[in-house]
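Attaching a single structure in structure tokens format; questions to follow.
With one protein chain removed, the remaining protein chains of the complex are shown where they sit.
Here is chain A:
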Amino acid sequence: MIKSLLRQGEMAVLLALVLVILPLLLFLPPWLPLLVLSMLALRAALLRRQAAMPSLYLLLPLLLLAVGGLWLSLNTLVGREGGAALLILLLGFKSFESRQQRDWQVLLALGFFLAAMPLLFDQSPLAAVWLAISLLALTWAMLILSGEMVEGSLRSAMQALALSLPLMLVLFVVMPRLPGPLWSMPHDQHVASTGLSDSMEPGSISQLVQQQEPAFSVVFAGQAPAVSEMYWRIMIFDDFDGRRWQNVRGLSSETVQWQGGRLVSYSLTGKPSKSRLPLLEYTVTAPAGGVLEPGNLFKLARDGDELFRFQAQSLLAAHYRTVLSPADQDFYRHLPPGNPASRQLAQQWRAQGGDGAGFVRTALQYFHLDGFAYTLKPPLLNSEDGIDEFMFSSRQGFCEHYASALAFMARAAGLPARIVTGYQGGQFNPVGQFWQVKSSDAHAWVEIWLAETGEWLRVDPTAAVAPNRVAQGVSQSIPAMQPQLPGLGRSVPAWVLRVQQNWQAAGFAWQQWVVGYDAGRQLNLYRWLGLGEQVDSAAVLRAVLLGGGLACLPLLLLWRRQHSVSPLQQGRHRLVQVLAALKIVVVDSDGPLDILNKARRLPESDYRQLKALLKEYAAMRYRQPAGAQQVKQWLRRVKAFQPGRQ
């Protein structure tokens, strides 16, 4: 019986550690967390049976073996992945070394440290929720380990966490932010980053489109532009090898001029991919934190994939004028050999349409009328002349097929052309009042340079084939993409959509206010609170003192509630003090008669006074609970009691 009570604490620690390690399954090679989890389970089994622990001579080689395996699968023992993996491995082995209460406390402390580990990989609200669960479990285990009864312990743990919450908030707000993330560690190769890739070939975007992950979110200041105007630029591809489009030029400088257009301001929050974040076309000045690259692309000043937030202004529907040197024009016209039929058709269009604008009209009409279909799963193009096959036989494709074909045709007709990839459109979230752009909004379109005006003209062949794609989004234009419940051929009910929107809104708020709370916002807050013009040590000290004091208020209130002293206890305390001055030591476990017994050597009159006081005290506490008035009078008499003064 007593043994099982003792084991409860250890079991609670193991359980909490399991919760701490579980999320790491998502971020580390799964064999590792699984190994550690099974070690914890084995430890629990040993604990249950009170069996002997494996010896050090067995553990040591096993540890070396496990660390070796870790090295083989990660190639490192440091950095984000390596460090986390090594730590949880050591935790697993440490559990086999834990015998004393103290060892288990060390394990718990390690658990508190490891609980923050998933945040290095993921800063979403879900990660925070899991962190809260882990902390609760660890605090609970700490209570059980220290001998608390299981009953009501969860409540106590929650209370403890709730009491520490204000302090946590204050520290979150006032502690100085580092310019970069704390965990800017080298990234590991095996983690594939999502987002647009460095090159474009048939299939690269349609794959992306099938994911529903949020890419970035936007808040417009004032009226948002129409969905069909939202072309978010990320990358430009200027070289075609017959199948794949890529960027070889590295985009040298270009002289640009804008004309016309309508100014919109917006703030965008998203995770950069390869230091790039989308910009609405066309952006005049570079947003803070990055540079504007030729081709109107935004590149962040520093590497990293942590969430970035910036303000930008764009001129919608402006004329984007660039001077192209003859060499540049030739570069944008270059094509590999092949696809003779398409070349011929291009020449024909050029002859029909006359100038560049005429060519574009003819081309779009061709895509619009000549039986082209917009589909996520086009037939594979196998032949050498992929463009020919697409243009004349398969005629089914996704945006990358159309963009690729149109760019090829334009170049074949002698017009400088390039492909722009990014996102098109977005969904408005009425709950959070922001626009959410997802991976499924990934898109590719073409820019053709018109010699007559010196303008890069945006041409979106997909719009000609499937106008809905641009006007309403990809899910509206491909029936298979309309949200469906699995197994039921019916559309999603409205409440599911509402839940989705609310969830997105929560995520957005989280990103804006928690993850996006950076040095700039902190400075603003410091100024607003009048704590200082800079986040320097003096200001932080002020903030910590002020906030820490406020945060400790609930603790103080709790303490006062638990230690609130009744007037009767005050009176007893006073008597104890008076007696202590006469070297009569009264302890907390002494009752009124005990006190009287100890005070036997007092002079007769004092003793009689004390006896009367204590008798009344005993009666008020243990006979008939007294009214406030009676207690007050008694207290007055206690204060008047001054033994040893004759």
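Going forward, a contact is a pair of C-beta atoms (placed from the backbone, for glycine too) under 8 Å apart; a residue touches a chain by one contact, two chains touch by 3 or more; residues count from 1.
The criterion applied here is as follows: contacts and distances are computed from a predicted model.
*Asks:* Of the options "AAA family ATPase", "Outer membrane protein beta-barrel domain-containing protein", "Putative phosphoesterase" or "ABC transporter ATP-binding protein", which is the UniProt protein name for the chain that has been left out of view?
*Replies:* Choosing among "AAA family ATPase", "Outer membrane protein beta-barrel domain-containing protein", "Putative phosphoesterase" or "ABC transporter ATP-binding protein", the correct UniProt name is "AAA family ATPase".
*Asks:* Taking the full complex into account, find the residue in A:306, A:328 or A:590 that is in contact with the omitted chain.
*Replies:* The missing chain is touched by A:590.
*Asks:* Of the residues A:77, A:523, A:619 or A:635, I need the one that contacts the missing chain.
*Replies:* If we include the chain that is not displayed, A:619 is the one touching it.
*Asks:* Residue-wise, where is chain A in contact with the chain that is not depicted?
*Replies:* Against the missing chain, chain A presents residues 1-2, 6, 147, 587-594, 618-619, 621-625.
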